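Have a look at this one.
Here the complex is missing one protein chain, while the rest keep their positions.
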Amino acid sequence: MKEPSIRRRIIYDKVFKIIIILLTFCSILPMFFIFFFITSKGISVTNWKFLTQLPKPVGEIGGGISNAIIGTFMLIGIATAFSVPVGILAGIFLSENRKGKLASLTRLCVETLQGVPSIVIGIIAYIWLVVSMGSFSALSGGLALGLMMLPVIITATEQTLKLIPGSLKEASLALGVSYPRTILKVILPAGVSGIVTGVLLSIARVAGETAPLLFTAFGSPFMNLNVLKPINSLPLMIFNYATSPYPEWHTLAWGASFILIILVLGLNLFTKVVTKRWKVQF
Amino acid sequence: MESTVLKIEKFSAFFGENQVLKEVSLSVPQNRITAIMGPSGCGKTTLIRCINRMHELIPGARVSGKIFLDQEDIYATDPIIVRRQIGMVFQKPNPFPMMSIYDNVIAGYNLNGIRLAKDEKDRIVEESLRKAALWEEVKGALYRRGTFLSGGQQQRLCIARALAMGPAVLLLDEPTSALDPKATSHIEELIVQLKDTVSIVLVTHNMAQAARVSDFAAFVYLGELVEFGPSGKMFTAPRDKRTEAYLMGKFG
Partner (left out) sequence: MKMNHSKAEFLVLRSKTKTMRWRKPALSESSFRKILSIAGVFILLLLVAIFFSLVIASFPSIWNFGIRFLFSSTWDPVKSEFGAFPFLVGTLATSFLALVISVVFSIPISIFLGEYSAQGSTATFIKSMIELLAGVPSVIYGFCGLFLLAPLVRILEMKLGVAPYGVGIFTASLVLSIMIIPYSASIGREVISLVPSDLKEAALSLGATRFEVIRKVILPYAGSGIVAGILLSLGRALGETMAVTMVIGNTNFIPKSIFSPANTLASVIANEFTEATGSLYLASLIELGLVLFIVSAIINLIGKLIIRRMGVEG
């Protein structure tokens, strides 16, 4: 029986460790490239005019992304308005019913919904709202984004509430507080940190989504505040401009990318800070 | 002749098919401390949870028999109203972590949507904290969250919270088992002072505590009420052999 020498085994061990470390650090290089590239190309375009003007037609110099910024916020607003109440209620339902057929089925549906590709969500919002309304709209775009936020909020709510010790519920019930009031005034406030984190993270997820908006919100060169009309958003604009043949538009797209990445990363950072500050200790 | 605040008549409790309390009949005297003792699993915690109707919150739980609070059948009343008249303090102190000390004490009113004038609230908070022997220690920090308090102080906060509702009976479920000896003796002193204002039912597995503090004692074994009587007599001359065996430490 040939036994590899100890020296050889030690060499293998060291080489392996080096390979692992190398590959790990290599994999985060793209992050630096992307960030560096976008910042260098985008920051020169970004100025106050850029943020407050409407995009100009092809051939004209200048223009801005104001409608895309407003559109992004409007779409997020619509999505949040619908997904947060439904999501929190469903999350409470799941955390208050650990066992039970309906709860298990619901959990399965939440997991499945989480995995639905974003373009399919766009198709659904198209079928449900665009076809019935006869036109593209901010509403349908907001619905699509809301459907994507829903599973994240539900899961965050359920997991947060599950961690709250049962003694809190008992203390409230023993004071003669009704069950609905106990849930809404004691349990929910105790879990506010985790729930808000879930909401913020889901917003960060959908702020950068394009596919579900391609044939729902559709995009628009104008400023639009009407939820029943098509609306632009930052990712949509980036997609349209980046794939266009006009170099001026490419430049705008870099600027828009810069703004978008700051928005998304800033939101992630903000979420971390908020979570820490509002966390309730038990 | 002692007057009775709680009359328990042939009361049984079940977890599904499993019978945990067997036709317990007991008259809890008013303004006295009644200790309920017994080995673990004997049903003493279930008994007091039936008194404030918390037992039925467990899925599959069932009861039979009657319990009267001042002549009212508590199982014929809305459980929420029963729980407002019968307060409970738990083994592990559980103040509401997101609320200030002030809000914790007045929580029974706030959470129930009862609107009170500010000075009335202040009065109730101060009264309850004084009765719980906590006022002097926290009066300067009423609006801070209660999490900085020691275990014993947190438990007194929970007592104040229960007292603020003006209950007729206060149920204490092993209130000192999670506390150190110094805090334990503070709470025991407090309980003795409180009996003037509320009737107290104290569940404890600590025989010495029961002997120190209670006026009356009940011994529960395997779901049955084995013996009940004045503490002095019960600890020195128990009538039932099982009581004697328990008191001698033959089983715990």
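A and B label the chains in the order they appear, each numbered from 1.
Everything below uses one rule, namely that a residue touches a chain if its C-beta (ideal position, glycine included) is under 8 Å from a C-beta of that chain, and two chains touch if they have at least 3 such contacts.
Please read these numbers as outputs of a predicted model, since none were measured by experiment.
Which of A:76, A:139 or A:154 touches the hidden chain is settled by the complete complex: it is A:154.
Checked against the full complex, the candidates A:46, A:80 or A:210 give a single residue touching the omitted chain, namely A:210. The chain omitted from view is touched by exactly one of A:73, A:93 or A:278, namely A:93. Only one of A:183, A:196, A:223 or A:274 touches the chain withheld from this view, namely A:183.
Among A:103, A:227 or A:274, only A:103 touches the chain that is left out of the view. Only one of the listed residues, B:31, B:185 or B:206, touches the absent chain: B:31. Although one chain is not drawn, its touching partners on chain A can still be listed: residues 9-10, 12-13, 16-17, 19-21, 23-28, 30-31, 33-34, 37-38, 86, 89-90, 92-94, 96-97, 102-103, 105-106, 108-120, 123-124, 126-128, 147, 150, 154, 178-181, 183, 204, 207-211, 214-215, 218, 235, 238-239, 242-243, 250, 253-254, 257, 260-261, 264-265, 268.
Here is the rule we use: only the chains that are shown with their structure count from here on.
Here the spacing of chain A and chain B, counted between their Cα centres, is 49 Å. Chain B meets chain A in the complex at residues 52, 54, 57, 80-85, 87-88, 90, 92, 94-98, 107-108, 111-113, 147, 158, 161-162, 165. The touching residues of chain A, counted against chain B in their complex, run 165, 167-168, 170-178, 181-182, 185-186, 189-190, 280-282.
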